[in-house]
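A single protein chain has been omitted from the complex, and every remaining protein chain is retained in its original position.
And now, chain A:
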Amino acid sequence: MENLYKVFGRRATEAVRRLESGTDRAELELPGVTAAVVDASFTVERGEIFVVMGLSGSGKSTLLRTLNGLLPVTSGRVLVDDTDLTGMTPAQVRELRQQRMSMVFQHFALFPHRTVEENVAYGLSVQGTARERQRTRTAEALELVGLTGWEDRLPGELSGGMRQRVGLARALAADTEILLMDEAFSALDPLIRKEMQDQLLNLQRQLGKTIVFITHDLNEAMRLGDRIAMMRDGRIVQVATATEMLTAPADEYVARFVRDVDRTRVLTASAVMEPAGISFTPATTLAEAQETMRRHELTGVLVADGGTFAGAVTRGAVSAADGAGSVADVLDRSAARVTADTPVADLFGVSAAAPAPLAVVDGAGALLGMVTQQSLLRSLSITEDAEEEVDAHA
């Protein structure tokens, strides 16, 4: 998507010209003209969940609808695998929607006069898929969202969460690689919403779709998004991962926005870990270990054997052995270890119980770094200058 503009109203082209020359959306004083999306450019990678985040009126839903041509763009291009959607005939756009993209709606948009099964099969029936194949695809999609056995019910008989799972199944059954989700979980209760988010992440792990997800809920954005585009007044302010947005917000607006996020749920061990500067090998002599720990006032040290995490030693155990032998003799092989993608929130308990720093390891057990109690505390503090300024104003 390149330099995309969407302006509603007459004299739209004039509005685009003025916006291009740097006029702000609010200053655009053309009667009856609303610039919903201004100069938006981004690329969504195959297989990622790309979240567009913004408050109501920021243009995020409009942006989504330009992606499948439900709203024509005023200026700019929408490229799907190098094919420009803006130059397509209506028939080509329909073909694209049938084969490449499906959509999940905020208020579900299920057809009340059709059963769950007929709703889910809708995309397939539009594609002209054979009846038999429709049935199997529908059954598969319903199984994915956990609604097997509800085929003959009507949408009106289901709860909100179940209705949206039907909406999701309808999009999945169409078997398109791109999924557009317009505030798909915003109308649900917080608990159900969280459940749906988990389900979506699970499905994504199995299916690897390319998902563009719209939301106004930052916590949702950070939970789901591989990358997040923050929108404000029709412009995209920052495109970044959740961690980048927390640690390096592009401007004061983003900084203020992310301030209330529970950062311990967003940041992972990899964001707070530090290199394991001082570590022993099993062959390190206890005398040497004792001396090092005393000098650096360390209570525990990680032990690595040729790059692989072996365990940890505590100052108490080293002192008790009284200088004879090597680290291997007093090594605690069951010392706490975590993976790089563990949320910081889950580290506190483990860290409090461990005398030594937490070892951060990869899937093969190699030592990547360590998390100390100090670094955990530091992750909670807000260190960005921009935010301190905001605090000072407040």
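Convention: contacts are C-beta pairs under 8 Å (C-beta built on N, C-alpha and C of every residue); 3 or more make two chains touch, one makes a residue touch a chain; residues count from 1.
Here is the rule we use: contacts and distances are computed from a predicted model.
When the unshown chain is looked up in UniProt, the name that turns up among "histidine kinase", "Ion-translocating oxidoreductase complex subunit C", "Carbamoyl phosphate synthase small chain" or "Proline/glycine betaine ABC transporter permease" is "Proline/glycine betaine ABC transporter permease". Among A:103, A:142 or A:258, the one in contact with the hidden chain is A:103.
The residue touching the chain not shown here, chosen from A:123, A:311 or A:357, is A:123.
Listed here are the chain A residues that touch the chain not shown: 68, 70, 93-99, 101-103, 105, 107, 109-114, 122-123, 126-127, 154, 156-157, 170, 174, 180.
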